[in-house]
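Here's a structure for you.
Only a single protein chain was left out; the remaining protein chains are all shown in position.
Our next item is chain A:
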Amino acid sequence: MTGQLHGLYVRDLRVSFDGFTAVDGVSLDVAPGDIRFLIGPNGAGKTTLVDAVTGLVRATGSVRFGDRELLGRPVHRISRLGVGRTFQTSTVFEELTVLQNLDIAAGARRGWGTLLRRRHGVPDEVAEALDVIGLASRADQLAGTLAHGQKQWLEIGMLLVQDTRLLLLDEPVAGMSHEERDATGQLLEKVSQDRTVVVIEHDMDFLRRFARTVTVLHAGRVLSEGTVAQVQADPRVQEVYLGHPVDAGSAPTRTEA
């Protein structure tokens, strides 16, 4: 696992679908090694932002990871630059085992010579990832039979073996139990030691505990940015995101636009 830490630098990013502007001139910097949380009400453009960074939707502006421009490259090329993501719904390969899932994730740089041979044993990086995500005892289990939280960890593990330097996680703890959330948060902290992490999340409790910095998006624009305390103290955030500050408990919304 080589490669140094890079930051993510987004400048004036715009994404439009048929006249509707989902991301409207977003600029933000994520420092190398940060754990940045993206929050915002439904339709704020959080997932669209990640889609644009990973090449899934067309966008204008500039997205740089380190010194590489990402916009305009196809999805699999961006992925090879070390940018990986998860989705709101887990998308592990359910018909393959945990080990096979990780092995495939590790293999994008493999040549055809390796692809056309059988796998013997467990590659080092896969063994390491199995250990980090706590699924070593389930390596030979079909991914489709894992519990929900375990699937999310497997997704993160797949990003690790890919040697992803920038992890973009879309609601990684949705539907998880408290224990699973804690474990996921600790996993993120460990992962961010040599990677940059961006998390879309609605869970305020999780955010308070594990976010290093927060960006609040609203209607496709950056509303506020800073530490958790700074953002929470921002009256605009309270007004727009939490609705009426009085009855704002936690996790105001569940779904995402």
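Just so it is clear, contacts are C-beta pairs under 8 Å (C-beta built on N, C-alpha and C of every residue); 3 or more make two chains touch, one makes a residue touch a chain; residues count from 1.
Keep this in mind: contacts and distances are computed from a predicted model.
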Which of "Biotin-independent malonate decarboxylase subunit beta", "Cytochrome c553", "Urea ABC transporter permease subunit UrtC" or "Signal transduction histidine-protein kinase/phosphatase MprB" matches, in UniProt, the chain that is not displayed: "Urea ABC transporter permease subunit UrtC"
Touching residue (missing chain; options A:Val15, A:Ala59 or A:Ile133): A:Ile133
Hidden partner chain, touching residue among A:Asp12, A:Glu69 or A:Glu94: A:Glu94
Chain A residues that touch the omitted chain in the full complex: 54, 75-76, 79-80, 84-85, 91-97, 99-101, 103-105, 107-110, 112, 114-120, 131-138, 140-142, 144-145, 147, 149-150, 153, 158, 162, 177, 179-180, 182-184, 186-187, 189-190
